[in-house]
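With one protein chain held back, the other chains of the complex are shown just where they sit.
Should a chain be cited, it is by its letter among A, B and C, assigned in written order, with residues numbered from 1 in that chain.
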Amino acid sequence: MSVFVGDAQADRVVPPTGFTARLTLFAAGAMAFLTVFALALSLASGRLAVRWGDELAQSSTLRISAPSEQLQAQTILALRVLESTPGIASARALSAEEQRGLLAPWFGPDLPVETLPIPQLVEILETEEGYDAAGLRLRLAAEVPGAVLDDHARWREPLERAAGRLRLLGWVSIALIGATTAAMITLAANAALAANAQVISVLRLIGAQDGYIARAFVRRFTVRAFLGAAIGTFLGAGAIYLLPEAQDEAGFLTGLGFVGAGWFLPVLIPPIAGFVAYAATGAAARRTLRGLS
Amino acid sequence: MSVFVGDAQADRVVPPTGFTARLTLFAAGAMAFLTVFALALSLASGRLAVRWGDELAQSSTLRISAPSEQLQAQTILALRVLESTPGIASARALSAEEQRGLLAPWFGPDLPVETLPIPQLVEILETEEGYDAAGLRLRLAAEVPGAVLDDHARWREPLERAAGRLRLLGWVSIALIGATTAAMITLAANAALAANAQVISVLRLIGAQDGYIARAFVRRFTVRAFLGAAIGTFLGAGAIYLLPEAQDEAGFLTGLGFVGAGWFLPVLIPPIAGFVAYAATGAAARRTLRGLS
Amino acid sequence: MIELDNIAYSYGGGELLSEISLKLAPGSFHFLTGPSGSGKTTFLKLCYGALVPTAGTVQLFGKDVRDMDRDDHAMARRRIGVVHQDCQFLDHLPLRENVSLPLTVSGRDSLEQNTNLKELLHWVGLGNRASALPPELSGGERQRAALARAVIMSPEVVLADEPTGNVDWEMSQRLLQLLVELNRMGKTIVIATHDMNLIRSAKNHVQTRVLRISNRKLQLAGADL
Partner (left out) sequence: MIELDNIAYSYGGGELLSEISLKLAPGSFHFLTGPSGSGKTTFLKLCYGALVPTAGTVQLFGKDVRDMDRDDHAMARRRIGVVHQDCQFLDHLPLRENVSLPLTVSGRDSLEQNTNLKELLHWVGLGNRASALPPELSGGERQRAALARAVIMSPEVVLADEPTGNVDWEMSQRLLQLLVELNRMGKTIVIATHDMNLIRSAKNHVQTRVLRISNRKLQLAGADL
C-alpha cells in the first residue's frame, strides 16, 4: 500500500503528465459509469430469473375436472395426496373469488363461477428440492382420476433462457469494459513514460534508482484511475438511482436499479480500477525502464 | 476529403505517434464494439415495442355477456356496430373452439364452453389510425348493453414503457460511448501534440505552415479512428451474428441480433468515428498550435 | 531586410534589452557578442520574429512583425536561416532528411538540390554520417548539421547562435569559411558568439561589424579587438 503514502518529493520530480493523466481519469470514469449500468443490468436479469423461478418453477397448478357433485370430494382427496408428497411445501384450493379473478380478463368480473361446471384449481408450492412430477402424476391418475398436473415447465424454460441471456450480456459487457480500461490505462501510462524519456534519463544520470522513478508514475496512475472510477461510479449509481421506479405490472423488468445489498457492489469498482491501474502501470513502467538503456 | 490523400512527406515529417496511436486505434475499436451491442439492444427493444404494439395495441376484445338465448342476437348486433365504426379493420366473434383454447391453461381442454353461460368474445383488429374507444363505448352501451370493450390499454402501457426504457438505455449508451470516444481521441491527440512540441518548434523554425503540421496529425488520428472502429464493428457484428437465435417462445426478447436492413446500421459506425476523430483532432491541433508560441 | 527601430524587450521582469535600433543591410556581416545571459539569443529571436518586442517595431522584409499572421511568419522563415544554440532536429529522421527539411517543407525537394546537399554535408564534415539519426551524432556534429540546415535553402539572411561552441578550431574555421562564402554571394550574416578568436580570424577574410550587448544596449565594439 506504499503507493498511496504520498512521497511528495518523488511526485514533484516526475513532471505533471498532463493529457495522459486527464485521459486516465476520464477513461476510468467513463468505464466505471458504463460498468455500473452493465452491473445493474446483470443484477436485474439475475433477479428476474429468480423471480420467474419463484413464480413459476416453485409453483405448479393442479386442475381437477369432475361433475359438480364430486368436485369437492376429489379436491379434498387431491389435497391429501399432495400433502403426503415429499417436496411439496403446501397445496391450496383456489377460492371462487380467485378463480373469478383469473378469468376476469376474458369473461368479465361477473362470471358465476360457483354455478359453472368449471374445474377446481389447486396451487402447489414446492420446497427447494422440488417434487417428482412423474411420480405424482402416476399417483394422481390412480387416486384422483380428474386431476391434471401442470408444472409450468412449458412457460419457465424460455423465460429463464431469456433472463440468462440478458445476464450473460451484462457480464460480458463488464468483462469487456474491464479489459478495455486496463488496456487504455496501460497505453496511457506507456505514452506518459515515452513522453518522459528525457526526465528518466536525467533522473538516472543523477543516481535515482529505477524503483524511485517507477513508483512516481505508478502512484500517479493508480490514484488517477481510482479517482476517475470513483467519480464515474458515483455518477453512474446516481443515474441509476434517479431512474423512475420500475412498475411492477411491467412484469418482466424488475427495474434496472440496485436492490438492498446490491448497492454495495458498485463500491467495489474504484478499488478494482485502482488495482488494475496499479498492475498495468507497474508492468508498463518496468518494461519501459528496462527498455531505456 | 484531402485528409485521406496521403501526403507521404508530411507523414514522414511528424514522428510515429507510438502509444497514442495505438491508444486511438484501441479505444475506437473497443468503443465501436460496445456501440454495436448497444445498437443491437436498441433495435431489439424497438422491434419489441412494435411487436407488442401489433399484438396488443392494434387488437381489442369485446366481451358480450347475456342470457344464452340473447347472446347470439347481441353478438350479431355488436358486430354490426363494430363494422360501422371508423377505425376498425375487422371484427370477428371467436368460435367456441378458440374460447376453449384461451381457457385451456386454467381449466383444461375439456371445458364445455357451449353449454356454459360464459360470455362471447369478439376480436377487434384496428386500422393504423385506431378508433375512438370512448365513442364506441357510448354507442355500445346504447345498442348492445351486455357488451364490454377491453382495449388492452391496461396491458399495453407497462409493456410499452418497459420496451421504451430498454430502448432508451440503448440510445443513452450509444450517446455515452460516442462522447467517450470523442473525448478519448481528443485527449490522445492532445497527448501526441504535447509530446511533439519539439517537432512542432523545429518545423516552425524552418518555415512549415501550421496547416501542414496540423494535417499530418489530423490525418493520422482520423485514419486510426476509422480503422479501429472498422475492426471493432466487424468483431462486434460478428459476435452478434454468432449469438444463438432467439427462441420465439421467449416472448419478450426478439433476439439481440440485427434484422434485415438493420445489418447496415453498424456500417455507419466507422465513418462516424472517423468524422468524430477528424473534428476532434482538428480542433485539438488548432488549439495546441495556437498555444505553442 | 531586417530593421529594428528603437526596440525594447523584457521577459516579464526588468528590461533585458532597450533602445536598440539596427538595420541589417543586404550583404552585411555582423558578429554579436556579450556576456552569457546578456540577451544575444533574445536579440536573434527578435530578428526573426520568434519574439515580438515589448516596445518599438521590428520589420521583416518590409512588414511589421506585429501585423504578420502565422503563414507570414512561415514565409519569412523560409528566407531566414536560423541556427539555434540548442540544435533541435527531428529525431526520427536521418541527418540527410533533417538537413534538407526546409526544402521538403517548402516543396522544393529536387535532384539539383540533392547534389547540393551532398556537397554541403561534405563541407561540414558530415559526408559519412548522412544516414545517422540525430541522437547518434556528437555535439559538434549536431552543431554542424544545424548550420547546414540553416543554409541549405541559401536564404537571404543567416542568423547563427554560437555555431562553433562545440567544435574544434580547424572545424570552426571551415564553418566560418562557409558563412563568408555565402556573404560574398550577397547574403546577410549575423553570428552570435563569445569566441574572440573566431571574430579575429573572420576579420582577415571579410569586412565585419562587431556588435556588443552591454548594459541592455547594443554597441559597436570594433575598437577592442
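To be clear about the criterion, a residue touches a chain if its C-beta (ideal position, glycine included) is under 8 Å from a C-beta of that chain, and two chains touch if they have at least 3 such contacts.
Keep in mind that what you see is a predicted model, and the values were worked out from it rather than measured.
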item	value
Contacts of the hidden chain among displayed chains	A, C
Which of A:S90, A:T127 or A:Q209 contacts the chain that the document leaves out	A:Q209
From C:S18, C:T41 or C:T104, residue that would touch the chain that is not displayed	C:T41
Sole contact to the chain not displayed, among A:V199, A:A239 or A:I272	A:V199
Residues of subunit C in contact with the chain not shown	11, 35-37, 40-41, 85-86, 125, 129, 136, 138-141, 144, 161-162, 165-171, 194, 196
Chain not shown, touching residues in subunit A	9, 12-13, 15-16, 198-199, 201-210, 212, 289
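One rule holds in what follows: only the chains that are shown with their structure count from here on.
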item	value
Chain hops separating subunit C from subunit A, counting only touching neighbours	2
By number of C-beta contact pairs, the top two chains	A-B
Most centrally placed chain - per-chain CA mean versus overall CA mean	B
Of all other chains, the one whose Cα centre sits farthest from subunit B	C
Cα-centroid distance, subunit A relative to subunit C, in whole angstrom	68
Rounded Å distance between subunit A and subunit B, as computed from the means of their C-alpha atoms	23
Multi-partner residues of subunit A (at least 2 other chains)	none
